[in-house]
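Every protein chain except one is present and positioned as in the full complex.
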Amino acid sequence: MVDDCFVKLIFVVQTIQAFLFDPARQECYGSPMSLHEPLFFGQTVPCDASLEQMLAACRDLLCDTGFPTVKRWQEQGGTVLGHFQVYVPEEIAHAAGMLPVKLGCTTGGSNQPGAHFGSYLCSVVKQVFSLADEGTLRPDLFVVPSICDAARNLPAIWSRNFSTPCRTLYLPQNCTGEAAENYLQQEYAGFAAVVSEVTGRVLDTESVRRSIAVYNRNRSLLRELYALKSREPGKLAVDECYLLTAVGSLLLPEEHNRLLEQVLPLLALRQSQQQDKIRVVLCGCFCEQPPLGMLEAIARSCHVVSDDLLIGLRWLTGDVALQGDPLAALAHAYCSSSSYSPVQHDAQRQGADLLVQQVKQHGAQAVVITAPKMCEPGLDELVPVVAALTAAGIPSCVCEFEQGMTSFELVELQVETFSENILYAGGQS
Amino acid sequence: MTFPAVRAKIEATTLLKSWSERLDLLAQQQGTAAYAFVMGSCAELLAAFEIPLFLPEINCLQTAISGAAQGLLQHAEEQGYPSDICNYLKADVGMHLQGRQLPDKRLPAPCLAIATTACNTYIKWAEIWQRLYNMPLFVFDIPGTRNPAHPSQPGDPAFAADLAYMTEQVRNLISLCEQITGKRLDPDRLSHALDCTNRMGQTFRQMLALNQQEPACFDAVRQGGAYLGVFNAYRGSEAGVRYFSNALEELQQIRQRSLREPAVEAPFRLLFAGLPCYPLYSQFIRMFSTRGGLFVSSTYLQFASGGGCMGYQYDTARPVESFAEGLLLTTREAMDSMFLAGDRLFEAQAACRADGVVFHGVKSCRTVSTGLADARLALQSRSSIPTLLLESDMMDRRLISPAQMQNRIDAFFETLRLRRQGGAP
Amino acid sequence: MNRFDPPFTAGVDVGSTQTKAVLLDAGAMIAGTAIIDTGFDVDAAARAVFGQLLTGIGLQADEVRMVAGTGYGRFRIEFGDLQVTEISCHARGAVHLFPDTRTVLDMGGQDTKAIRVAADGGVIDFSMNDKCAAGTGRFLSAAAAVLEMPLDELAAVAATASHPVTISTTCTVFAETEILAWVARGKAINDILLGAHQAIASRSLALLKRVGLQPAITFTGGVSRNSCMVAQLEQLLGSWVQVGEQTPFAGALGAALFARDRLMGLQQAAQP
Partner (left out) sequence: MTRYAAGIDLGAACTKVIIIDADGQLLARSLEKTGFQPDQAAARCLAQALEDAGLEQGDLSAIISTGFARHLASMRHRAVTELTAATHGARLLFPAAGSVLDLGGQTIKACRFDENAKILAFRLNEKCASGTGSFLERTARIMGVGLEQVDALARQSLHPAPISSVCAVFAESEIISQLMQAVPPQDIMQGALVACVDRALQILRQVGLQDELVLVGGVLRFATAAQLLQQKLACQIRLPGDDMLQFVAALGAARIGIRFGGNVSS
């Protein structure tokens, strides 16, 4: 029997047991000794661990440039899907026993131009390449959705430099008819075929369906987390919420689910901070993620009630159907119930209008727009977004950022100025 | 270049001027045009419906050459458009915000915009028009190569799936055009336009092949730019066919003359990879030509013709299906020549017997520029050919430092000369 | 004086901060070097440094048969007989100083260049800092100015640091702000300085990789005097970096060698 004073150990073990009961997965595991070792965090946290301890563990994992969870998985013979932002149907890889890793959420990796890139490029493309180039992270399969012009260059650059396979995923931009859904199902089938090739496993309907159920649960827990943040933003700062969400990019969804299940009740009991802060929606973080220091700087003057941080992990807004062909179900969900980001054309809705709705829905006072440097799709929408907000009487503030920045004085200056002018300067006299 | 292709240059100027004048006239009469981009312009389909075609990219580069771009960029930036976005887009938006009025012409408003996924910025750009004019926007999914090592070919099941999706979208676009114009598609008109493009593309291809041999007949950046302008603005027209057949004839004459009267010093044959530097268009080319360099080939011709210079032949007997297949194949060729440039340059430089390769990355265009530095490394790992990497912009004069540029170009030619003197190692 | 044989040739390198000159004798031996601040009048600086070079060894101007200019101001040197880019000159000079050189890193006030060279000193490939890359000597002068410290003391102070800060800004001018921010956060000066050195070294590494660096690596230009930069580069590269007394003069030396080539070519042509 396992020592049950270790929460992490428990859910690690349960995860492993879940895997072991699935005969298809057994080959991933070598000796039974691994049963008694914590698999992911590389450390144990007692079951009466405080929320702060859990957050600290998440922070450690996210800031560990050695990718301990991924390394450990690979050492045990597991295969890893590395994928680029924003959305990739991780279910397909997960069903084949792969650990899906969303690249570009961590702080590691060099964002310098390096030898392989020119100067006018966003950090996230450079960082993802440098992770592999420096040998920090070598996924067994690399998938890039065709989200932007810079990212679309990555597969060729990747294949010239590394032997591990890579593939572009052409997600449709013209999701207006049945044709797009049929096409996407084919595209997913192509992706599944590559996954099978890499893992040596044929994907059956049942296993994909099981994975969809796990991810449905994950998405529902994340929705709960965000609902709590919107309801009681004093209980959960934006940087903390980011930590809890972002570790999902490095864990199996089962394990991320366990973490969220532990954390949500603790958050409900947490004392809410009572401070003079403005309620804002944070947007512009759909691909490149602002560094933690920047989120902390924002949290010092703002209660973030809604955001698009790691929107790809929450891309599908409802449950994916567990009936019928699972790839068709995933394709249907993509075409009919997606979130919005500037890399996805939507014939029915425009980002600027959606943002205004979002502000109203969450009772926010203002919007902080983080604009990633050199990000074409994000920056192209800046003017329409600000115009729509201004028209709706919603104040907004734009801060440029890049993942590798280490100095947040300018961000702080802007957000503080923005917030103090909404909070104080107007009313009293 | 001893015998420049003057006639083609003059005829191109005339043709593009008349294209602008027709659009200007249309604007004065409150008429509208379809806005489309050079990669996947659907020119033949629009021609079949007699919808006038406006190509904002060509208009933008014209403003850069004329110097009008700087004011447009400034205007857009003052409205909040950031400095780091595509400057084609930014100058175009600046123009729209100033009432589609340029010093020398006016432009018609859009009745329809077509944005293919050949470049994702096309979509963001067209979305801005949509907010300004609320016209229909057709976003055309053209799936590219998934795996750089194994592009799918006609006959593959994967290709069939893409083609089915393409054909369906073409049918949807046809219905949209029928809605806008109130007329049915005339398949004969489409066939005729496709036939014209067939002849233009085939000739263009022959012209490019001429330059692979010595002596070269034209500068692929200077004259190449003229060829491209006509190819895009006159795709699917008899005027385009005539232009290209004249241009080929001129090049054949130049070739004969060059063989009879060879140049005193053979030029350094250069392969150009990337985008031209339009704000200093002539000065940029002169920085090379005065040092004895001649661009014999350019990747720009491949993608900026939307893959058209490969000379794909449409089957005019089944115009709609063939249009869809041609659009898929040519646009994919255009995309491959950008995204997979690094895998193709080794063959390209060998084919044109280049003495050196010049990479010009620009801030505006990440589609083309992102892969250039790595493409250069890849080329260097396979060949000892000298290369030069420059970075500037295709629109924004503020991003170009001619003194820095000339210094690097001078050093490059010092290397080329040293090699010629000592014999290439 | 007798140690050197005429005819003499010279190279003058007009850089953004300093102007350097090298005198060569018939056997390509370095007969003298000189250095002064460039100031605003490029031609005057070139004349002054050339004068200094001549007086240093007691020569008359007409005894120097050929002068080559290099650097940004090369076309402004009115007494120059030929002009060569500093890229070719640094390559040539570095190979002359260290014949096993295959890669040159030249770090000056405005530019940083990585150059891959052939055994004969010919340039195979080069790469320079782009707009807005902070990897130049200017970054260090900015740091020195902000911290109110003489430029030549930076290396010694930085060498005592153990916990360098990270400096990530890409704009050299903004680097000052970032350095100030670290001061405000209470970081030790030596840690900040080491951070500045590391920022530049890692950017240089990117340039070196871009040309496909091969050993041996020779470090030239004004910053090659900075021992901390040398140490940082060696640590990043995992190999020795060749520097010496003459490496700051490599550009002028290369120019002088080109002048000597030209002179010898003319002499050969004159004697059938």
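Couple of notes before you dig in:
So that you can tell them apart, the chains are marked A, B and C in the order they are listed, and the count of residues begins at 1 in each.
Keep this in mind: a contact is a pair of C-beta atoms (placed from the backbone, for glycine too) under 8 Å apart; a residue touches a chain by one contact, two chains touch by 3 or more.
Note that the structure is predicted; figures quoted are calculated from it, not measured.
Hidden chain, full complex: it touches shown chains A, B, C.
Touching the omitted chain from chain A are residues 275-276, 373, 399-400, 409-410, 413-414, 416-418, 420-421, 424-426, 428-429.
Listed by residue number, the positions of chain B touching the unshown chain are 74, 77-80, 83, 397-404, 407.
Interface with the hidden chain, as seen from chain C, comprises residues 16, 39-42, 72-73, 75-76, 109-110, 131-132, 136, 138, 170-174, 176-177, 180-181, 183-184.
Rule of thumb we're sticking to: only the chains that are shown with their structure count from here on.
Chain contact topology: the protein chains form a complete graph, every chain touching every other one.
Compared with chain B, the chain whose C-alpha mean position is the greatest distance off is C. Here B-C and A-C were compared by C-beta pairs in contact; the pair with more is B-C. Distance between chain B and chain C, defined via averaged C-alpha coordinates, is recorded as 41 Å. Inter-chain centre distance (chain A to chain C, centres taken as mean C-alpha positions): 46 Å.
Residue numbers of chain C whose C-beta contacts span two or more other chains: 130-131, 210. Among the residues of chain A, those touching two or more other chains are numbered 113, 115, 118-119. The touching residues of chain C, when paired with chain A in their complex, are 130-133, 165-169, 177-178, 181, 202-203, 206, 209-210. Partner chain A is touched in their complex by these residues of chain B: 79-82, 84-86, 89, 117, 119-121, 123-125, 127-128, 131, 137-141, 143-149, 158, 161-162, 164-165, 168-169, 172, 335, 338-343, 361-363, 365-367, 369-374, 377-378, 389, 391. Those residues of chain B that touch chain C in the complex are listed here as 373, 377, 380-381, 384, 386-387, 389, 391, 399, 401, 403-404, 407-408, 410-411, 414-415, 418-419, 422, 425.
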